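Scroll down for the structure; my scribbles are underneath it.
Heads up, one of the protein chains got dropped from this complex, but the rest are sitting where they should.
Chain lettering (A and B) follows the sequence in which the chains are written, and residue indices restart at 1 in each chain.
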Amino acid sequence: MSPEPTSFLGETWQLVVAVRRAMGVTLRNLFRRPVTVQYPTVKRVYPDRFRGILALVYEKDTGEEACIGCRLCELICPPQVIKVEMLKAEKRNYAKTFTLELYSCEFCELCVQVCPTDAIIMLKTFDLATSDRREMLLDKDRLHALGLAHEPSWATGNRLRDMQAPPKAARAEGKGEAKAESKAEAKEPAE
Amino acid sequence: MPPILYHAIAAFVVLNVVIGLVTYVTLLERKFAARMQSRIGPYYVGWPHGWLQPIADALKLMMKEDIVPNHADRWVYNLAPLVFLVPCMLIFATIPFAPGLGVADLNIGVLFFLAVSSLEIVGLFMGGWGSHNKYALLSAMRAVNQIIAYDLPFVFVALIPVVLAGSLQMSAIVAAQSGLFGWYVFYPVLGQLAFVAFLVATLAAENRVPFDILEAESELVAGFRVEYSGMKFALIQLAEYAHMIGTSFLGALLFLGGWLGPGPEWLGPLWFLLKAMFVFLVVTWVRWSFVRIRVDQILAISWKLLLPISLVLLLATAFVVAYRSAGVA
Partner (left out) sequence: MADTVAQHVVEIGYGGNERLVMNMGPQHPSAHGVFRAILTLEGETVVAVDAVIGYLHRCHEKLAETLTYVQYPSIASKTDYVSAMTAELTYVSAVEKVGKIDVPRRAQYLRVLAAELQRVASHCLWLGTWCMDMGGALGGGATVFLYAIRERELILDLFEALTGARLLYGFHQVGGVRYDLPAGWTEQCRQTLNLIEQRLREYEAMLEDNPFFLVRTQGVGVISRELALDVGVCGPLIRGSGIDYDVRRAEPYSSYGEFTFKVPVETAGDCHARYRVRMVEFRESIAIARQALDGLPEGPISSRPGVKSVGQVRVPKGEGYARVEGARGELGCYLVADGGAKPYRLKWRGASFCNLAVLPHIIPGHKIADVVAIMGSVDPVFGEVDR
């Protein structure tokens, strides 16, 4: 910082210099491109891990619903927006009803984290504005439809847990490389 | 045609043109400010670039409900926008847009302008007082202090071109600036200093940042205008921007040579408009670059800095003119 001027002319000159500097910054910004992204004609590129709205998915190989109705997501949800009823069947269980109150959802991704079958995921879109709140009370069909309609994010339960898993001390030496490889596979492709 | 009919038609035309200009100047300011802030400004209304935004704003304000606060002094509250608006429109009566083209090119034009434009403070105070709102009252008190403090240097600085030209008539002042580099802003030392002082005095008399303490949104939430909505608010906005444009025109006329410019004579009004917009944009540029200062600091700047400087400049101009005329005669 410049030393404090004491004379009248000195102070006035300091004022002139400072004014010129500040107005120069503003003038320089006048000629920069604006940073506005004109949504909705132009959409920004969302990163891979974007936490958008939630959806249920089908299993890749069999095409069946991936959700087994285990209710782990219901138990972990902090604002308790998920309600699941299990339907027992012979080979595996299903979810009889699955409701998610999106208007109260915190988008914390804990339900995705705990899901053992990667059934519930988050999508790369957040755009669900409606004029009726009841449309944001998502039931199972709606969740499946959303899952088919939009692009999913990278995060699924198993991928997140693999990323967070500490290597077991016993397997540190021998299988260290294998673990690093599986971790590298679990990471999403380079951007 | 009887002169009164001519003047009436001219007044009607000028008022409408001024109102149209004022609404579009708000758009100009918003776009200019937006670009300085890395954003776009009005865009979608009247796509592209918000050409219909001022119309949309005007329609919205006209359709709003007219609210009068419960304990407000009704007559004072309702009349304040009008009392604020009338002087701000009346100043356009004396501005000639081209030689012979104007409502009334009085031979005391500059005096009339300065006198009438300082009447707006009455409307401002009425608005603040009649609103029965502490924020409005504080703002009105600050406004009276500030505008009175800055009207003095404003008058003295506006007198400098008058002394140089030797006449209070606006068209005579412009005629005296003819010739290459004849504009008073090019007058050695005195012209530039006077122009800068004029800009500072304009900023303060218009309540623009850094002197906009009376409408400081972050403390007083719109100041004396806080209780106004709908058409009354529109009138107040209109009056403020009209006053702003009026002083821009005055600045262009006094310092930048009015309608003088290259090209044929009928391009004169266009040059005048461009110069006024230049003054307006410089003031806007300053507005969007600085934080505001406190009211006691504003008053200190006026009484201790600007008033002495403007007096010294006026005296110096008088000496120069006397010396020159003594040398010639």
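Convention: a residue touches a chain if its C-beta (ideal position, glycine included) is under 8 Å from a C-beta of that chain, and two chains touch if they have at least 3 such contacts.
Computed from a predicted model, the values in this text were never measured in an experiment.
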{"item": "Hidden partner chain, touching residue among A:Glu11, A:Glu85 or A:Glu135", "value": "A:Glu11"}
{"item": "Residue among B:Lys60, B:Arg74, B:Lys134 or B:Arg324 touching the omitted chain", "value": "B:Lys134"}
{"item": "Hidden partner chain, residues of chain B it touches", "value": "33, 36-39, 134-135, 138, 142, 208-210, 212-213, 216-221, 287-297"}
{"item": "Positions on chain A contacted by the hidden chain, ascending", "value": "1-2, 11, 14-15, 17-19, 21-22, 24-26, 28-29, 35, 46-51, 72, 75-76, 78, 106-110, 113-114, 116, 122, 153, 155, 160-167, 187-191"}
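In this section, only the chains that are shown with their structure count from here on.
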{"item": "Distance from chain B to chain A - Cα centre to Cα centre, in angstrom", "value": "51"}
{"item": "Sites on chain B touched by chain A in the complex", "value": "32, 34-40, 43, 285-286, 288-290, 305"}
{"item": "Touching residues on chain A, where the partner in the complex is chain B", "value": "12, 19, 22-23, 25-27, 29-30, 32-36, 38"}
